[in-house]
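Note that one protein chain of the assembly has been removed; the remaining protein chains are unaltered in position.
A, B and C label the chains in the order they appear, each numbered from 1.
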Amino acid sequence: MTNLEQFRQETRDWLDENCPASMRQPVKSDKDQCWGGRNWQFTNDDQRVWLERMAERGWTVPQWPTEYGGGGLSQAEAKILKQEMARIHARRPLDSFGIDMLGPALLKFASEEQKQRFIPPIIRGEIRWCQGYSEPNAGSDLASLQARADDKGDHYLINGSKVWTSYADKSDWIFCLVRTDFEAPKHQGISFLLFDMASPGITTHPIKLISGFSPFCETFFENVEVPKENLIGDINKGWNIAKYLLTHEREMIGGFGLLRAGVTTLGQQAVAAIGTRDERLADDGLRSDITAFEIDEMAFAATVERVVDEAKAGQGTGAASSLIKLYGTELNKTRYELLMSLGGSDALFWGNDEDTTVSKDWLRSKGNSIEGGTSEIQLNIIAKRILGLPS
Amino acid sequence: MTNLEQFRQETRDWLDENCPASMRQPVKSDKDQCWGGRNWQFTNDDQRVWLERMAERGWTVPQWPTEYGGGGLSQAEAKILKQEMARIHARRPLDSFGIDMLGPALLKFASEEQKQRFIPPIIRGEIRWCQGYSEPNAGSDLASLQARADDKGDHYLINGSKVWTSYADKSDWIFCLVRTDFEAPKHQGISFLLFDMASPGITTHPIKLISGFSPFCETFFENVEVPKENLIGDINKGWNIAKYLLTHEREMIGGFGLLRAGVTTLGQQAVAAIGTRDERLADDGLRSDITAFEIDEMAFAATVERVVDEAKAGQGTGAASSLIKLYGTELNKTRYELLMSLGGSDALFWGNDEDTTVSKDWLRSKGNSIEGGTSEIQLNIIAKRILGLPS
Amino acid sequence: MALILNEEQQMLRDSAKSFITESSPVSSLRERRDRGEEWSPELWQGMAEMGWAGMVIPEAYGGLEFGYVGAGLVMEECGRVLASSPLLSSSFVSASLIASLGSDEQKETLLPAIASGASIVSLAVNETDRFDPTVTALTAQQDGDEFVLNGTKRHVLDGKIANTFIVAAKTAGNADETRLFVVADDAPGITVEASRNADTRLVTSMQFDGVRVAAENLLGDAGATWPALERALDIGAVLSAAELSGLAQEAFERTLEYLKERKQFGVPVGSFQALQHRAAQLFCELELCKSAILKAGQAIDEDLPERSRLASMAKAKTAKTAKLAVNEAVQMFCGIGMTDEFDIGFFMKRAAAACQEFGDYYYHADRFARLGGY
Partner (left out) sequence: MALILNEEQQMLRDSAKSFITESSPVSSLRERRDRGEEWSPELWQGMAEMGWAGMVIPEAYGGLEFGYVGAGLVMEECGRVLASSPLLSSSFVSASLIASLGSDEQKETLLPAIASGASIVSLAVNETDRFDPTVTALTAQQDGDEFVLNGTKRHVLDGKIANTFIVAAKTAGNADETRLFVVADDAPGITVEASRNADTRLVTSMQFDGVRVAAENLLGDAGATWPALERALDIGAVLSAAELSGLAQEAFERTLEYLKERKQFGVPVGSFQALQHRAAQLFCELELCKSAILKAGQAIDEDLPERSRLASMAKAKTAKTAKLAVNEAVQMFCGIGMTDEFDIGFFMKRAAAACQEFGDYYYHADRFARLGGY
């Protein structure tokens, strides 16, 4: 038996023993996800136990280094863990911007002391993080941000506001871009700060979207004091960290549409809704549009697969993240337009504020091509950085 | 009987008597058109007679002033003439860039003496004109033209070249944009000159296109002497005349697609080529695309109708010519793409150089959105001049 | 006939614009939405006073007999401010049907009340989630000089505020024959259920359980019913297109304003050529919609044989363009376009609903092709 075969067997045994039965049910709504944090209310004891057991082995982050509490697995081992978890439909023990966004940046840019301080609580789900990037007047021009951090000797004083801060009202800490040099060119005066959302001077509230209430917040800072040791990387060099993080975010958002596609294709949904005539979907025009969509969707899925495999093999082109963000979000919007069309008047149902409906999901999808860098920004990036077209 | 009813009756009688029977057949090929000019070979005597009779009444240009030999008809009378000609399928007696392009510009910008000299031969089809605008290196940036006219006291000396000069190899005279001031901003150093294509120093040859041979020529000027009295309008103010002419040309090209549509719709052509299943075109996907095209085509036809009627009523928006050029040419390209699709492999037939085939017409249509101001130029014009978007 | 507005039509448009902009700004829709109200009886009263409720009704029955091009202009202005009213369902579609099919007595009873705004008559034809007037399962069983109606109607416009319905039913014995019945809203056996749609309007499902209707409430002869119904639905399609056209133009103009004002990267967003070209393209599409609707409106007014094909052309073209316009608007407004605080989302929601009313793109594109012989 090879080492990997042995690892698989051990993992399977451990999971069998340690994953509670209720954690082997598919996630049905937001309520089934575990986000952790200081104020987290576990929906049940299984959720707590599952998080604690996984965190103890570092398997909330299987490939992070063991010195900070990570799993220390090789890529091959991590893949096996994933497969074995999928085999029993085990839920992810922890959903966390700390894991998906901040952590990788800390591992790359933070000091040793900062890693020791911030990474273990992320792994154990003890601190819930939010992201402070966008600002009300910046739009796509992220680097024009105006939230300021003034140097007050032993601390920075933060003033300004952020918008689109997901779950800011439920988070413990924020990783935040602030301006620290007002004379420098805009990309060169930005720093990357971490601070506690319980600090005096912070207010935050959720934003209502066209699709109803959302996890997005507006957040205001008024004379918030932040210790200087909470600066990550060099002063005025925060843009590099931001870019690193944005690339990750883009891939996550672009791939999102795919994850939601599930096993029922749009064509099959259409057949279920509309029915067939001579064994074909009974609306020829809609069939033609759904066909074009599914062809694109399948070619896009193959592209995501290729990009991942190329990255693993070290053949990445650098074009991947913008392409996937752009195409994935536009496809998802098309999917919802078609879902609305196949639902007809029924799809317009709104219901009460708390209902989840197709019409709300459709409206929500319109934000996909805006958040995390608009489609126009991705097109600019592809044109200039990848195709080398002149300014 | 009103004056107009009387005019209709007289016109009908005159046409009955004067339009030769062979001139009442539809134009089937280029050879059936009469272009006139010094070297014109009439295809038959009827063609000559028909031109002479119509020119004598000024009906080659029904609404031009009688003082230069025009018909002097009111708009209402001109419409009646058109209807009466259409009633007996009478051919246009003269196709002429002198009538469609140069004439209106002369009436607006030329001196009285120039009008007396140049307009009557246009009306009688005695001089065939071509247009010298585009240059090999200018592309869409027409005003960057480099053909130069140097002031030599009593004449200008022309050097440079023009491209896309339709029928330059068959024309007697050219109306030509040349640079006369090399220091001024590019739009302010251009003049509008007329000269004889038989002048020493001119060479011209047709350009072969991707669709085969074409009426377009490349034309070279080497020390061509042009008398100063052939300057139209003020020196260095030729751009105004050019703009005026371009607006006319745009409408002509955009409307072109419509004229060619004929009475058989694309859907009917598809049914003839592919056949039906359950009384519907037997290719659902193609039907869906043809439907979208025909809807656009019909809405575009209504738009052309509305624009014409608005112009007549003095309600024009100014947006019309760019919109019609842009939309009409793009529609025509779509038509040919669909024609190629419905023809399948058969539509690829090329045959000999002189054959007219669908594949050649399809390739030729690709030029529609380039000649007479590209689609991109029209979009710029709409965005800036009509929508008022900032530079 | 020139494809152009005549002087009276231009005056109508101007007065419609100034009335509706004042009495029903988009902010009033927001207020009604937040209060959970579907419609504004005051606005309806005002519309009736403007004569809109009787716009297509013959003068003999208290209407203005102004025609459908004019009705389109009113709907276009209503679309611009997202005004909600029973104009389309009652005053234009149902009134046209009654004028075509009604007996003298029916016209006397129904039309003046519609024209004055006192009566709201809604057309209950549709039974499916996707618009399809050819599907009628609701039955009318003759019983002496009464008919007994059993079945369901869905997505009935203004069903919650109508006092009268025109109900399509299959009379037993001839499954292919659709007949129309005039039914009061309080007839025993009718249940009306309403739920809120994305565009804040109420959508109605109606259940008919042994509803008894006197034979004199049959509207029109058997042979005349389908042609008149088809005409009424064409009218619905063209006027719904007019509403969408107004909505789309307004969304576009608001977007243009924003593009000119809003700065990013130190310059106005509207100076980016990629956005300029998209705006210019959308401008062209909107111009085509205007022409299409005017052409189709004239075809109704002049009763031309190509009426149905032009109506489907106008609705299909406008539905597609309106979707493009609201999608471009939200994308170009960027983040704030996604917030409820901002009005542009209302345009997107209403566009989706109006696209479905009287048939969506797919329905009309298919019909257009069929009528074109392919």
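Remarks
Criterion: contacts are C-beta pairs under 8 Å (C-beta built on N, C-alpha and C of every residue); 3 or more make two chains touch, one makes a residue touch a chain.
Computed from a prediction, not measured in an experiment: that's the story for all the values here.
In terms of the touch definition stated at the top, the absent chain reaches A, B, C within the entire complex. Contact with the undisplayed chain is limited, among A:F7, A:Y133, A:Y156 or A:Y327, to A:Y327. Of the options B:W50, B:W164 or B:F221, the residue whose C-beta touches the omitted chain is B:W164. The missing chain, though absent from the display, is touched by one residue of B:Q47, B:S134 or B:T303; that residue is B:S134.
With the whole complex as reference, residues 134, 138-141, 144, 163-164, 207-210, 212, 273-274, 283-286, 333, 337, 340-351, 359-360, 362-363, 366-367, 369-371, 374-376, 379 of chain B touch the missing chain.
As for the chain not pictured, it touches chain C at residues 272-274, 276-277. Mapped onto chain A, the footprint of the missing chain covers residues 265, 267-268, 270-271, 276, 280-281, 287-288, 290-292, 294-296, 298-300, 302-303, 305-306, 309-310, 312-313, 315, 319, 323, 326-327, 376, 378-380, 382-384, 386-391.
Quick note on the criterion: only the chains that are shown with their structure count from here on.
Distances between chain centres, each the mean of the C-alpha atoms, put A farthest from chain B. Each chain gets a centre from its C-alpha atoms; the one nearest the centre of all protein C-alpha atoms is C.
Remark: chain B and chain C have CA centroids separated by 43 Å (rounded to whole angstrom).
A straight line joining the Cα centres of chain A and chain C is 42 Å long. Shown for chain B are the residues that touch two or more other chains, namely 280, 287-288, 291. Residue numbers of chain C whose C-beta contacts span two or more other chains: 275, 365-366.
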